[in-house]
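Before we start, here is the structure in question, set down as structure tokens.
All protein chains but one are shown in place.
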Amino acid sequence: MVPTSTVTRVSVLLVALLLALPVRAPAEETPVRGGELDFVVPAAGFPSMDAHREETYAVIHPLRPFYSLLIKVDPKNPSDPTAFVGDVAESWTKSADGLTYTFKLRKNVKFHDGNPLTSRDVKASFDKIIFPPEGVVSDRKAMFFMVKSVEAPDPTTVVFRLKFATEAFIPALANPYNWIYEADILARDIHWYETHVMGSGPFKFKEYVAGSHVSGVRNPDYFMPGLPYLDGFRAIFIKQEAPQLAAIRGGRAMINFRAFPPKAVEDLRAAMGDKLAVQESPWNCGLYLAPNHKAKPFDDPRVRRALSLALDRWEGSKALSRVAIVKTVGGLVFPGSPLAASQAELQTIAGYGTDIKAARTEARRLLREAGVPDGFSFKLHNRAVEQPYKAVGIWLIDQWRQIGLNVEHWVEPTAPFFATLRNGNFQVTMDFNCQAVVNPVLDISKFLSNDRSASNYAQYQDRTLDGLYDEIVHETDQGKLKSDLRRFEKRVLDEQAHYIMTLWWNRIVPYNARLHGWKISPSHYLNQDLANVWLAPE
Amino acid sequence: MADVALPALDVEEAALAHGPARRALAAMWRFARRKPLGFAGVAVVIVMVLTAVLAPVVAPYDPLATDYGAMFAPPDARHWLGTDSFGRDVLSRIIFGSRTALLVGFGASVVGATAGLIIGTASGYFGGRIDMIVQRILDVFLSFPLIVLALAVVAILGTGTFKVILAILVPMVPRAARVCRATALSVRESPYVDAARACGYGHVRIILRHMVPNVIPPYLIVLTAFLGQAILLEASLSYLGLGVQEPTPAWGLMLQGGAAEYAESAPWIPIFPGLAISLAVFAFNLFGDSLRDALDPKLRTL
Partner (left out) sequence: MRRYLVRRFLMMFPTLFGVALFIFVLIRLLPGDIVQLRMAGEGGFVSEEAMQQERQRLGLDRSIGRQFVDWMKGLTRLDLGLSMWTGRPVTYEIGIRFQLSLQIAIMATLIAIALALPLGTIAALYQDRWPDYAVRVFSIAGLAMPSFWLGILILLGFLIAFHWTPPMVYVPFWVDPWGNLSQLIWPALATGYRYSAVATRMTRSAVLEVLREDYIRTARAKGIRRKLILTRHALKNAMLPVVTVIGLEFAFLIGGLVVTEQVFNLNGLGKLFVDAVTQYDYTMVQGLVLLVAFVFILSNFVVDLLYAWLDPRIRYR
């Protein structure tokens, strides 16, 4: 079925609604104290325990409950990409010129070793993140390119001075990896946190058995009165999906905070009935295709456009959302953001129209014009991970077959997959961009020229695009920011078709209905300190 | 394993047969008559080979055709063994998958066992320092569990049918060489090899014309034993996501990617390919066992 514009408008509305309310709006109930939460971490383990240097949820899910941030997304409304609350910060102010942010800290915050948490600790932590000394890896250094200095004028005040005013700063600050470490420990050994835990979060570290689990117990001195509700938790590493599901199905664990594919959720629901609750949210992860601009014929924008035109995104969304963790049709900006493209704006981009027949005729014409023969064969490079990569790959090959392209699936495990992305020995590759706090201005920096963006695997240079981005970074007016973003989006996805967007991911989290107080957000990195989570009695 | 000397061929049997081909044929006929289990195995293998050859004729659907309207369809008149998570026909994928299984099975075991035959026979023939060095190298390879070595090789080479065959045959070479060498050692001392040497024939000629034919029985035993193992290894590698890749139809691959996850609501997805693997390996083992009994009842440890 080809959706009419009314249908698409309705689907936009639906997306908007989904964003506004989680599927299962948890009723306001009185939390119950006590109990231990066992949950699944769908990974083999974490590389190190230092979140400043890592970037996987395998660090966040088991360890985030031991730490505090300066500010965080609102746990009562984590889907709102603009709602932030203080964590160890009590309040903050922004100067009129937007260059100085002053944070007041809570006075009752203590590390688990009993030492008070002061502005010294906050400054030491952010200095490590923003200005890492020689030999210290900071994953999020680039994110803070606007910060000039961090200062601690008195024990309860922290001041961030920026080089220029930008909308990108506060969301970057609320990033869930910016854990506050103890200044004295960092001064003794800046690598200490890679193998140890010492935070000020709602839970205290109990044990870590490599490859098996991490466990924590309630922090009785937590600075938020009455929190946390749980006595403790155990984060169990399970890499394969079948045992993950079996764990939830058999009551060995209550939740996997990342997500499960839709079919698995359906099965769990059928098996567990009302013992299962489900929350769903669009996911701040985009699944892209990068055509290699250095490989013929993908140096030709007409060919790249044809690849995009062949995709029936609207029908694909319907089919794939039943078997894969993708769903939302969108542009470069996360569809849940107020800065995202509207439905009408999206429709102006090649491959987002509603008449797929016309689009495919146009695609065939473009291919002919570019001298690409019918039945032309190329390799789609993909990551050997089922969800969503391989599932979408199988769909893409089928879509391209319909404009006369004969595509071979070339799948590599994660490490060689990235090696290939970097050395550029591919024709078209699957690529993705997963971010934590919705921060479109930073999130789109991936698409800059390859001398400015290390993760631009399509390997193009486009100075017009770079110029546009520099305006976007410095723009503080929401209206102008929006129209600038549209121009950027149009250039990347349509005019040049540098990158091809497939679908945005879709996050579905099924869990044991005894679990309460956890709300889904657009990122599996967010809202994971477990302070508000509680268990209903059996 | 201890270096237990293996006996030379039955004198009687050696006298009966004139060429290696006829000797093998005669042996096969003997076991077919005497061993009903082995005969059953051969029958299944033949059916499998026919299925693989005639796959496009036998299969009701294109094994690659997705049908998002019929995902997870249970077995019924349209899809006898149901459909998978992309609406692809499970029966058709199993039928086409037999091609991959046979290709991997025969490819890996024939090449692996033959390489082992040549290395092992040559090593046994030359003896002395050469044998000593070859043995130490083989020892190194033999110290790895089969799957560990295959996994390491496939991690380096990358995935894909031919690379997987290579990964599976590499650990098979030293095992075949070890067995063939043991026989070669005893053959080396036999009068006709001495005679050949006395005639002044070159090493290559003696090895290929006089030694190898006598090492054929253990070689065949090893080869048939490897057939089943290769199919199992391919399934294991595929389950770990390191084997043959989507959308190629392959049995091991069908057990991965959603098969186990959805087993409760769609048990046909993991059960039928698993049965296909088991049946194929079962048949190869029956066949191999009987061949072994017929050729050399003492060679048991494979």
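So that you can tell them apart, the chains are marked A and B in the order they are listed, and the count of residues begins at 1 in each.
The rule is short, and it goes like this: contacts are C-beta pairs under 8 Å (C-beta built on N, C-alpha and C of every residue); 3 or more make two chains touch, one makes a residue touch a chain.
All of these numbers come straight from a predicted model, not from anything done at the bench.
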Omitted-chain contact residue, chosen from A:Ala51, A:Ala247, A:Val372 or A:Val411: A:Ala247
Selected residue (touches chain absent from view) among B:Ala101, B:Ala230, B:Val244 or B:Ile277: B:Ile277
Residues of chain A (touch criterion as defined above) contacting the omitted chain: 44-48, 53-57, 132, 134-143, 194-195, 209-213, 234, 236, 238-240, 242-243, 246-247, 249-253, 271, 285, 413-420, 422, 432-435, 442, 445, 454-455
Residues from chain B at the interface with the omitted partner, ascending: 1-5, 36-37, 136-137, 139-148, 151-153, 155-156, 158, 228, 232, 235-236, 239-240, 255, 260, 263-264, 267, 270-271, 274, 277-282, 285-286, 289, 297-298, 300-301
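In this section, only the chains that are shown with their structure count from here on.
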Rounded Å distance between chain A and chain B, as computed from the means of their C-alpha atoms: 46
Residue ranges of chain A touching chain B (in the complex, touch as defined): 240-242, 245, 249, 261, 263-264, 266-267, 270-271, 319-320, 322-323, 384-386, 390-391, 393-395, 397-398, 409-413, 416
Chain A partner contacts - residues on chain B that touch it in the complex: 66, 68, 71-72, 85-86, 155, 158-159, 241-242, 245-247, 256-258, 260-265
